[in-house]
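Submitted below is the structure of interest, expressed as structure tokens.
The other protein chains are all here in position, but one chain of the complex has been omitted.
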Amino acid sequence: MFSVIIPILVSVALFLPTLMDGVERKIKARIQSRIGPPILQSWFDIFKLMSKEFYIPVNSLHTVTLLLMYLALQPFVLIYLITSVIHPLTDYDLAITISIYIIIQALFISIPFTIPNPFSIIGASREIMLVIVNELFLIISISLYILYSGLTSFTQTRIVSFTLHTILILLVLFINSYVSSGRLPFDIAEAEPELASGLMIELSGPLLGLLILCLHLKRFFVKLLPVILLTKLFIENNIILLMVSIIVTIIVWILYSVLSAILARSRVDLAPITLLKIYILLVILSVISYVLGI
Amino acid sequence: MNSSNKTNILEKYREIAESYKGSFSYIKDTVLITVDKNALRDIAETIYWKMDCYHRTCVGVDETPLNGYLALYHIFGDDKNGLNIIVKTITELKNPVIPSIRDIVPAADWCELEAHDLLGIVFENRDLYRLVLPPYWPRDIYPLRKNIPYNYRPEVVYSSERISESTETAVVPIGPYHPALHEPEYFELFVEGEKIVDVKYRGFHVHRGIEKLGESRTTYQQINFLAERICGICGFVHAVCYSQAVEKAANIHVPERARFIRSIALEIERLHSHLLWIGVAAHILGYDTGFMHSWRIRESIMLIAELLTGSRKTYGINLIGGVRRDIDENKIKKVLETLDYVEKDFKKLIDIITSVPEITRRIKDTGVLPKEDARKLSVVGPVARASGLDRDIRRDLPYAAYEYVDFNVPVYDSGDNLARFKVRVDEVFESISIIRQLLSNLPKGPVLNNEFEIPEYKIGVSLVEAPRGEDVHFVITGRGKPYRWRVRAPTYNNIPALKVMLQGCTLADAPLTIASIDPCFSCTDRIVIIDEKGFRRSILLNPFNRKCDLK
Amino acid sequence: MKKLDFLKILVIATETGRVTRKYPYEPPLVSNEFRGKIEIDEKKCIGCGACVIACPPNALELKIEKNILILKYFVGRCIFCWRCVDVCPVKAIRGTSDFELATDNISDLNEAVIHDRNECIECRGNYSTVKQKQYVIEKSPITENYVSKCPDCRRNGFINSIQRRKGGVYAE
Partner (left out) sequence: MLSKFLKKSIWVFHLNTGSCNACDIEILDVLTPYFDAERFGVKLVASPRHADAILLTGPVTYESLPKVIKAIEAVPRPRVLIVMGSCGVGGGIWHDTYNTIGGIDGLKKILDERGVKVDYIYYVPGCPVRPEAIIYAIGLIKGLVEKKATAKIKKAES
């Protein structure tokens, strides 16, 4: 049965993110009182980029190498997550998923440093600022989640208890996923009016298309992960859990798009500090309530 | 201002002129003082600092066909007394040297360079470099000299300007094509980390040779349409300013109804321009929804502009002696309805935009222009008013129909981006009120005076308060076309102030600060981020210590 | 609560709804006042060139080729000011509100009105246009003989008649 369901869910997970990007654009357009693009527009964009001239920037062997590694690993982590929810691959799938994700992030940030364009370097250094804060608390909150629930793999049948400290840590994880998805006010690395789309500035054609596709997958992955950890509170059956999670992810995606449409961009000196304050507060509250047993 | 007071002031200027052995004359609101070039620095200091005048611009004129000399007109503005003070000096064509007044009047920096580029006037005691013309333009050809045809195109070897790439300095070109600018301009920002320490500007990508064209191919009435295409946002300002300059020089009567219609069109232009700016500012701050809604509201202004003038922009209704299109009752009704709707919707939108947390945090205390610097650089318009300089040409030297309306001039003292934002927001409401007053008092009568003759070699200086500040047109009349036509757009005076505003700001605030002067580069005529300490390193250093320095 | 005012944008968005005009599937927001492309009525045009002199960007040009005169209109350079509409003595130029001018071939943007030029009864050279001559004859009481000569021959005739002490324009 797994041999049928896993491929289906994996292909859904690969197709859905770009579609959801189209939905997001449509929602944004509605808030801005206009019609907006067709829902499949983001897919059209990617097909179009694939049909363009294949262009590699001069002296950019490093860029292409790193980029191709990123392009391979980003779908992999998503597939790994989905597979391991249905069928355990190891006993420590949760930790492994997070580790791969962090490696991918590091890989992703290193790409723009190899491009001799100042905008991409500024974009990358801004992204580092944000990622340091964000990933640090991703690790902290996941560790706390494992500590509270004792889960190291998604397939373990222990029902996580619905307690205040778990909820607080899930809140941290959701904020974390919002920031990782690069939405306003945290899209300082791509800040179009300032940096001319930052780290993607020199890429074009098929490479850009694949990168955009992978960024959509990343957005999906960062939302799916906390959603799975949340649904784990209520659902025991793995397949149902995953299906529900995907549906909840779609809802979360819609909520996030509404939120990003009504906010403005933050500044590189403001965003990490604000985040840091919120994270520290929530984590401390969560630990206190855990100690108190609430 | 009463007449005895005016006589006193004029007497004072006569004394100044005489004390520097110059000649003095005046017509209406324009005082013309001719002095020897050696006395220029002293008289400039007296007028700019002792008489507390602003510097409007300087104009180089090739008068060789008339008297064999090159002339330089410095135009000062005594806004408090509603006077334009023109100081004229001449120099020989063979050795065209004139003392520079840049150290005394910092505002005269650019116009001196422009006179150097286009007329070959050499200014003493200052560095001269290319400002207006491209760097590959031949050295000894000065396009505004009368012996160079307007359509002269040199055989140029064009090459891109490349800033040397070394391991120590990295170059970030913000511009000439940058998404925040929408116009080809180039700034060089020297940064430490994300903090800006110095700024260099390379503009004039839009130099199209308008002034030369106005002196050669086109006729008096055609220049109205040419002037309108100086700038697509505030084009009507230029058309009105040009025709007013000619009307002043030739003493042409303009029917009252025409003056009202000009004022209405000018205010509609201000409305669309400010709504546009608020939208663009929101876009730069990443608030695209605010941008979209601001432009949605602006669209109804564009519709009434089309209704009244026949075109959404570059209205094309202005002629010397009046306007081409009349307004009827139906149109007035439509305009008033639209204004009610715009006022209501805009008020709601502004409350929302100013409550977005990131916007409030990012526009306050960024890009500060202190009052002293504003005075030194003679900045104009909303930039001046946000830095505590109370100047508005509509009130100080009324033109068109502004003497018949009541309005407030918003002035704020903090000089930051927030103040400039507030000035523009207030001005939107003022403009709506001005249009209402003008429409309800619209006098009857003709709109165009066709019967006039334009005498030769008369000087006219005209000022119009554009959405970006005062616009100055200087005309010397000629046969069938102006002998010399000089345009000083508002942004011309405001760009040098950017240097002050950007120093100490973060890179992230730079686009907003540049946009906060509402730059209109096509009127006026690139950003490279260079980090002398190698920014790969310095950007990674001091991550949390990047607050905007407030001096 | 003032801090959460920014959420009200959703209220505005709901109130306004979608304002998009579905052009080209819906008529555009163009008013009758809009100044678009001009149309030259070849039946009325007399080829006098008043519009050419008034045109600020030289979108209208006159070209003389032997026995024809071509009034060229290049839409690509037109600034749509309608000065030509104002100055045309025979109201041959009509303004329209047409703005749908995009094309993939620049030669689509050219228009031309071809006029026959007059033949001078004396030197057989060409001058002015046939229709301008008709217009002048209709509007002013000048003899046909006079207007049938080219300006050069007229001048020469005038000088000759003065020399022969006959004087006057009508004498021959």
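Chains here go by letter, A, B and C, matching the order in which they are written, and residues are numbered from 1 within each.
The criterion applied here is as follows: contacts are C-beta pairs under 8 Å (C-beta built on N, C-alpha and C of every residue); 3 or more make two chains touch, one makes a residue touch a chain.
The model shown is predicted, which means the values in this text are computed figures rather than measured ones.
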Omitted chain's touching partners, listed by label: A, B, C
Given B:9, B:119 or B:133, the one touching the chain that is not displayed: B:133
Chain not shown: contacting residue from B:207, B:325 or B:422: B:207
Among A:128, A:203, A:228 or A:242, residue touching the chain not depicted: A:203
Which of C:9, C:52 or C:79 contacts the chain that the document leaves out: C:79
Residue among A:2, A:47, A:76 or A:234 that touches the chain left out of view: A:47
Interface with the unshown chain - residue positions in chain A: 25, 29, 32-38, 41, 44-45, 47-48, 50-53, 55, 192, 196-197, 200-205, 208
Hidden partner interface residues of chain B, rising order: 133-134, 136-137, 143, 148, 150-154, 156, 158-161, 176-179, 182-184, 204-210, 212-213, 217, 225-226, 229-233, 235, 276, 291-293, 295-296, 299, 302, 312-314, 520, 522
Residues of chain C (touch criterion as defined above) contacting the omitted chain: 18-21, 23-24, 28-30, 34, 40, 42-43, 45-47, 56-59, 74-80, 98-116, 129-131, 134
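Keep this in mind: only the chains that are shown with their structure count from here on.
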Chain pair, B-C or A-B, that carries the greater number of C-beta contacts: A-B
Reference chain B; chain at largest CA-centroid distance: A
Rounded Å distance, chain A centre to chain C centre (Cα mean): 62
Mean-CA-position distance for chain C and chain B (Å): 35
Interchain centroid distance [CA atoms averaged], chain A/chain B, Å: 47
Contacts with two or more other chains, residues of chain B listed in rising order: 289-290, 293, 296, 356-357
Residues of chain C whose C-beta touches two or more other chains: 6, 9, 13, 16, 19
Residues of chain C touching chain A in the complex: 6-7, 9-10, 13, 16-20, 22
Residues of chain A defined as touching chain B within the complex: 28, 31-34, 113, 118-119, 121-122, 125, 128-129, 184-185, 187-188, 191-194, 196, 261-270, 272-273
Complex contacts: residues of chain B adjacent to chain A: 170-173, 178-180, 194, 282-290, 292-293, 296, 356-359, 361-362, 506-511, 529, 535-536, 539-540, 543-547
